[in-house]
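This part shows chain A:
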Amino acid sequence: MTRVAPLLEVSGLQTQFFGFGGTRVVKAVESVSFSLDEGETLGLVGESGSGKTTTCLSIVGLLPRGGRIVGGSVVFEGEDLTRKSQRELRRVRGRRIAVILQDPMASLNPLFTIFRQVAEPAFFHQQMRGRTLRARVQQLLQAVRIPSPEWRMRDYPHQMSGGMRQRIVGAIALAGGPRLVIADEPTTNLDVTIQAQYLDLLKDIQRQTGVALIFVTHNLGIVAKMCDRVAVMYAGRIVEQAPVRELFDTPRHPYTRALLGSVPKLGSKEPLYSIAGQPPNLASLPAGCPFHPRCPEVLARCATDEPKDVHAGDDSVARCWLVSDGVARS
Partner candidate 1 sequence: MSRFILRRVLYSLVTLFILSATIFVIVRLTGDPLALMAEASARPEDLDRIRHQWGLDRSWPVQYATFMQNAFKGELGKSFNYRLPVSELYFQRLPNSLTLGIAATLISLLIGVPAGIISAVKVNTWWDYVAKGVALLGLSIPGFWLGLVLILVFSVWLRWLPTSGAGDWRHVVMPALALGWYFAASMLRLTRSSMLEVLGSEYIKLARLKGLPDVVVIAMHAFKNALIPVFTLAGVNLVVMVNAAVIIEVIFAWPGIGRLLYEGIFQRDFPLVQGVVIMAGFMIVAINLVVDILYAFIDPRIRLTR
Partner candidate 2 sequence: MRRPRFEARVSFRVLAVVLLLLAAVSTALPLASPAGAAAKGKLVLAWHAGFASRWLDPQEHDGTATPDNFFTALHDALIKNQGTELYDHLALAERFTVAADSRSATFTLRKGIRFHNGEPVTPQDVKFSYESYRGAKADVFKKKTERVEIVDDRTVRFQFKEPFLDFAILFGTANVAGPGWVVPEKYYKQVGADGFKQKPIGAGPYKLVRHEPGVKVEMEAFDGYYRPVHVKQLVMTAVPEAATRVVMLERGEADIVYNVPGELIGKVSKLPGVTLAPVLSGSFFIEFPGFQDPKNPFRDKRVREAVSLAIDRRAMNQAETAGHGRVTGNWINPDVQYAIEWPEFERNVDKAKQLLREAGYPNGFDVDWVTPLPTFYSRGERIIAQLREVGIRGRLQTMERGIFFQRLQGGLKEFPGTQIILHGVRIAGSWSFWYEGYFKCGGFNSRDRICVKDLDAKFDQYERSVSPTERKKLAEEIQRGILENHYLVPVFRHAFVNAIGPRVVAQKWQDVFPTVTTGYAYPWEDLKVKDQ
């Protein structure tokens, strides 16, 4: 059976931050691999500091000061983005890959109109001007369900509600006509009631435009609703990757299990389960499996040898000695 080439193929991506004159190295992303097909939605799950955002920024090559991709490849539409110059990447950003950031108020420039900010990708990437540009902006605003777009496009960000702002950020993302949208915790700053609306909107847009989506979140509920596949990250590594149903039904990695276990159940009176221990310090990780100090099912081996990817089931990958030992616990 021939498979269509994936839209995005990340292989062995390694990103590190060099601080203090190169003396301190933070291994933010350590050998991350996943792939994404056209129109597919991948969820990227993990605690803060697990490397989710860094992975996303690495894909578009826009790392903060001190960050560098030191290994691996990011093949998008057949081209390795890690080999491209900043100038070439600028043609990809906003045009073929778009990003939605977490804080909608901070994402928008307070001094420019909505029109200006939404129009920019189309203006710069597709050279749209004048009436065509105005029409495009109006259409985008309609697509994200902004009422009376022809008036609202003259407004400024501070005149809109949080939910509307995030939708505008969505419009900006779509403006260039991308094939992949990376959404970094887009609903975290929104009210719960607005969240659901927003997620529905995203799903609709995806259906209409066929765009692929990487959805970064720490909320497993959203994952269940939005994603086709899920990758769980811990300490810069993907510890488990599976289709969403399979992950929820048969989580293989102890960390995944712990995450699922810590989701509070409505109506339950049990004490909240939390994972023991502290999140890892990425500058000085322990030897062996990075999760082993907190793992309720730790083996002796875990302290010395780092586990490798193990394929299991249909489409799942897990990085755990438990899985490779063939001891599959449920």
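Here, contacts are C-beta pairs under 8 Å (C-beta built on N, C-alpha and C of every residue); 3 or more make two chains touch, one makes a residue touch a chain; residues count from 1.
Behind the choice of candidates: all candidates are chains of the complex that A comes from, given by their letters.
Since the model is a prediction, treat every value here as computed from it, not as a measurement.
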item: Given options 1 or 2, the chain of this complex that touches chain A; value: 1
item: List of chain A residues in touch with candidate 1 within their complex; value: 60, 62, 89-95, 98-99, 101, 103, 106-112, 120-121, 124-125, 156, 158-159, 169, 172, 176
